[in-house]
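Missing here: one protein chain of the complex. Every other protein chain is in place.
Coming up: chain A.
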Amino acid sequence: MKLTLKIWRQESATAKGKMVDYPIDGIDGDMSFLEMLDILNEQLVEKGEDTIQFDHDCREGICGSCSLQINGEPHGPDKLIATCQLHMRSFKDGDTIYIEPFRAKAFPVVKDLIVDRSAFDRIQQAWGYVSVNTSGNTVDANTIPVEKEKADESFNAATCIGCGACVAACKNASAMLFTSAKVSQYALLPQGQVEATERVQAMVRQMDEEGFGNCSNTGACEIECPKGISLDNIARMNREYLSASTKG
């Protein structure tokens, strides 16, 4: 395959960025999208040029490092995958592909295609945990039975990989899907009940402080989420938040 890549280059957070054209040839359908970028980078090394910087690590769709906006869509045209699981067979000879970083005010560009998603970390630091010390004498695991359906739902929410595609997909750059997945994981389990009121308030407060936009229930986040995190979580978080507010 012969392709034209249009890639966002930006030297640093404060520098001005621009799209740069890179023609590339000899791309095979079995290659992953990131392997295609590896090849381009090898060619840049040969020419002595600074390579294109992008976040990636596990390359099997679980670490959540990937953050490429491909032809305007987070993680590209295929559904339920991260960028690293996208294969070149999804494109055809002669295609032009636009590659940009995830765009959001709360995700400033670090360099080229890399963005700073530490806002997600801070939301979880706000109260995304159960306050239990590691003592070695917590109660036996089976003394806390959990309804299977609830446990499965909690697990589904917990599979979020924290990539930020939901934010990149949203016209308001809202982080409601991400935050609600975290809130839901604990809200669905008995272990999370004790601190439920404080948790949802603290996490939502932090989310707002980070400069994410509001949710307008468009649902683009759910469509682009590589793990299929459901909009139900947002409804659940709103309910949790409302009930927390009435408790004061």
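General observations
By definition in this document, a residue touches a chain if its C-beta (ideal position, glycine included) is under 8 Å from a C-beta of that chain, and two chains touch if they have at least 3 such contacts; residues count from 1.
In the analysis below, contacts and distances are computed from a predicted model.
Of the candidates "Fumarate reductase/succinate dehydrogenase flavoprotein subunit", "Carbohydrate ABC transporter permease", "SusC/RagA family TonB-linked outer membrane protein" or "NADH-quinone oxidoreductase subunit J", the chain left out of this view carries the UniProt protein name "Fumarate reductase/succinate dehydrogenase flavoprotein subunit". Within the complete assembly, residues 11-12, 28-32, 34-35, 38-39, 41-42, 44-46, 48-51, 53, 55-65, 78, 80-81, 85, 87, 89, 110-112, 114, 116-118, 120-121, 124-134, 136-142, 144-148, 151-152, 154-155, 158-159, 161-162, 185-186, 189, 191-192 of chain A touch the chain that is not shown.
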